[in-house]
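Yeah, one chain of the complex is gone here, protein chain that is, but the others are all in their spots.
== chain A ==
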Amino acid sequence: MAYQLYRNTTLGNSLQESLDELIQSQQITPQLALQVLRQFDKAINSALAQRVRNRVNFRGSLNTYRFCDNVWTFVLNDVEFREVTELIKVDKVKIVACDGKNTGSNTTE
C-alpha cells in the first residue's frame, strides 16, 4: 500500500471533494471512490519518485519535532525555501515526512 500522505494536499483534497460530490449525486458508489483514492495514492507516490527532478533547499529554526510510527513531523519558524530560480519566506511551516526507502512490507509497485 502506498502512503496516503498525499490525500491532504491541494490536489488530493480537490479530488476528495469531487468524489464526495459524485457520491452525493449517486453517480458513483463510496467503494468506487475509495478505489479512486487508492489509485491516486499509487500514482502520486510513483510520480513524485520518478518524474520530479528539481531540488529545493530550505532553512529555518526548529520549533518542535515528533517521531512516531516512523513518521517525522516538524514545525519550523522563519523558513526560507530556496530554489535556483526563486526564494520564498514563510513564518511557520509544518513538515510531515514518511520514510522514502522503506514503504512497508506489502508495497505494490
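Throughout what follows, a contact is a pair of C-beta atoms (placed from the backbone, for glycine too) under 8 Å apart; a residue touches a chain by one contact, two chains touch by 3 or more; residues count from 1.
Criterion: contacts and distances are computed from a predicted model.
Note on the omitted subunit: UniProt lists it as "TATA-box binding protein", one of the names in "V-type proton ATPase subunit", "TATA-box binding protein", "Adaptor related protein complex 3 subunit sigma 1" or "Exostosin like glycosyltransferase 1".
Touching the chain that is not shown, out of A:T29, A:S46, A:T64 or A:N77: A:T64 (per the contact rule at the top). Contact between chain A and the unshown chain involves residues 64-68, 70.
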